[in-house]
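Excluded from the complex is one protein chain; the other protein chains are retained at their positions.
And now, chain A:
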Amino acid sequence: MSARPVLAALAASLAAVVVVGGCTSTATPQGAPGQPGPITVSASDTACDLSSATAPAGTISFTIRNAGSKVTEFYVYGAGDRIIGEVENIGPGLTRPLTVEVPQGGTYTTACKPGMVGDGIRAPFTVTGNAAAAVEGDAALAAAVQGYQRYTTSQTEALVAKTGEFTEAIKRGDVPAAQALYPVSRTYWERIEPVAESFGDIDPKIDGREDDERDPGVEFTGYHRLEKDLWVTGLQPDSAAMADRLMADVRDLQGRVGTVSLTPLQLANGAKELLDEVATGKVTGEEDRYSHTDLWDFRANVDGSQAAVAALRPVIDQRDPVLGQTLDQRFAALDALLENYRSGDGFKLYTELTPDDTKKMTEAVDGVSEPVSQVAGIIAA
């Protein structure tokens, strides 16, 4: 589970182009040539008025002005509430731009969220026609996306299978088996987490932590709730029901993953965000605070990052051959370091690590994160 800023960054990457100057109020984004100027959004505490509820496919620019008294947010959602773009923290009186790339025509949803809570004030938004996506006309990029989509599909299948075994063990009260399966089932989730997080509502259900902020009425569910049952409180009367809910949410994810069309930029940013997850959640032992199986997640995040980079490698090698070599060296160093912490079929527990161990891990993650952060700029160029 990532903090909101990571999610926001991801949303920006999903927008396929960029959220332009989200923190300035003066820059006015330009529409693509031949397109009208930005659609103005007048947000108040009770209304969300767009100057147009339709736009041609391609780059769509919005200018959101908060005329209300509460801090607000503006979202563009695709099918299944997938976030296409968002601007957060628009203070009263402020104007913020948002630019999204929507190559596919169809019905989308816009929303203002005064007070930054709940589903917001929603309205349908129609995108007409179809525009060329970044991958069109570039076989290498198209192949990268296809390759990575096969990866997410296969990982999601394994996620459903292993989470099935995990939740069955809980339902029959077999705590040792469930404890053994917990980090294994999470591996598949952690490998594709940025894709899963692109569905804003799924990540909190599956991977929310106990102290995360939740909208009113939303319960603490998912892996970490069951982790607590298994390692801290013992199985609870509702543990079996929680297991069923996790299973249903994972199946829901599987259904939606098949419908996502990824962009090359999403792969690149996903690769970086998986390493950010390692740096902020796994190296610190925060993620699996009850089971201390953080190194399984660590390995899985790195796997997922490597898979996304590997899919993009032909493009990277075309455009910056030195970067590819650097990525190989740094991933190899991180792999070698992690191998030192193998234990049986898995890894040592976080509680068995010394400060020197975590320092070495941090150094290796920094070493690989820096070149990985360069990939998106190269892909977008």
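Keep this in mind: a contact is a pair of C-beta atoms (placed from the backbone, for glycine too) under 8 Å apart; a residue touches a chain by one contact, two chains touch by 3 or more; residues count from 1.
The rule is short, and it goes like this: contacts and distances are computed from a predicted model.
Colleague: Which of the following is the UniProt-recorded protein name of the chain this complex doesn't show: "Cytochrome c oxidase subunit 1", "Deferrochelatase", "ABC transporter permease" or "CRISPR-associated endonuclease Cas2"?
Modeller: The record for the missing subunit names the protein "Deferrochelatase".
Colleague: Which one, A:Thr153, A:Gln179 or A:Thr326, makes contact with the chain that was left out?
Modeller: Checking each option in A:Thr153, A:Gln179 or A:Thr326, the one touching the absent chain turns out to be A:Thr326.
Colleague: Among A:Gln254, A:Thr284, A:Thr358 or A:Ser373, which one touches the chain that has been omitted from the display?
Modeller: A:Ser373
Colleague: Can you list where chain A touches the absent chain?
Modeller: 17-18, 20, 30, 137-138, 265, 268-269, 318-320, 322-323, 326, 329-330, 333, 359, 362-364, 366-371, 373-374, 376-381
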